[in-house]
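First the structure, then my questions, so here it is.
Removed from the display is one protein chain of the complex; every other protein chain stays in position.
Right, chain A next:
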Amino acid sequence: MKIMVAIKRVIDYAVKIRVKPDKSGVVTQNVKMSMNPFCEIALEEALRIRESGLASEVVAVTMGPSQCLDTLRTGLAMGADRGIHVDSTSALHPLHVAKILRNLVQIEKPSLIILGKQAIDDDCNQTGQMVAGLLNWPQGTFASKVSPSSNHPGFKNQAFAPTMWWGFPKDKSNMSQIGKKEYTHGTMKSLIGVVLDKEKEEVTVDREVDDGIETVQLKLPAVITTDLRLNQPRYATLPNIMKAKSKPIKKFTPQELNVEIKSDLEIVEVTEPPKRKAGVMVSSVDELIEKLKNEAKVI
């Protein structure tokens, strides 16, 4: 079974973002770029599924100018088997990405597409859902995992503890119970994540939603987007970096994939959010009420 993972090259998460003086966008010159953190998590999940024997190949896809190849190489260094680079210098919005992915799926025919839930530069949270819609595939978004409590034995300081593949799928009653529970730390006794059932061609995903955890079961092929607490991505080790140099990267252009990059969106202005003002100290309740009435206008 093949897994396709889409990764995006974005401004590094730890860099302080500055808006360009002409307000047309964000400064990207000489700024450290790296892989989107959610995409790292997606790739890590795909690699774990492959390592548990349920998948045969992980293909990493990236779209953008030639600098994206750095990010793709990082993905290959983490362990992806092949890379695909869709070369495009124009801005790619989620719908374009989704269309390109759909056409790539027709070429590569993976059974599972895993993406990060959103990119940290645009925070759209749209691509995964759009891909599922275009392909008419089921989707399990915001796939998450509960972190084990700190005094849980066996999970101290392991860079990656393999997720429990075997215990869960059979015991459905337990899962529905979990789905009903509120999302709380430390009540879960084992790691839950994306669970694949090969014979039944299903995947079970625990989704982190606003009111707790929702468990869904999807028939393959399916689309999954990953949330922050799903796993901790591995480091790129030197032997893997060496191997990555020889892994093949296929190149496409949007034209070859019959996707027209026509921008329906125009970014009018990019501004910084207003700076937080210092708080105002009030000396009495009456003053507070008066301020709430007249200045904040909330009562």
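FYI, a residue touches a chain if its C-beta (ideal position, glycine included) is under 8 Å from a C-beta of that chain, and two chains touch if they have at least 3 such contacts; residues count from 1.
The definition used in the following text is that contacts and distances are computed from a predicted model.
Q: Identify the UniProt protein name of the omitted chain, choosing among "lipoyl(octanoyl) transferase", "D-2-hydroxyglutarate dehydrogenase", "Translation initiation factor eIF2B subunit gamma" or "Vacuolar protein sorting-associated protein 26B-like".
A: "D-2-hydroxyglutarate dehydrogenase"
Q: Could you tell which one of A:Met35, A:Ile84 or A:Ala143 touches the chain left off the display?
A: Checking the options A:Met35, A:Ile84 or A:Ala143, the one contacting the hidden chain is A:Met35.
Q: I need the residue numbers on chain A that touch the omitted chain, in ascending order.
A: Residues in contact with the chain left out: 12-15, 32, 34-35, 37, 70, 74, 77, 150, 156-160, 232, 235-239, 241-242.
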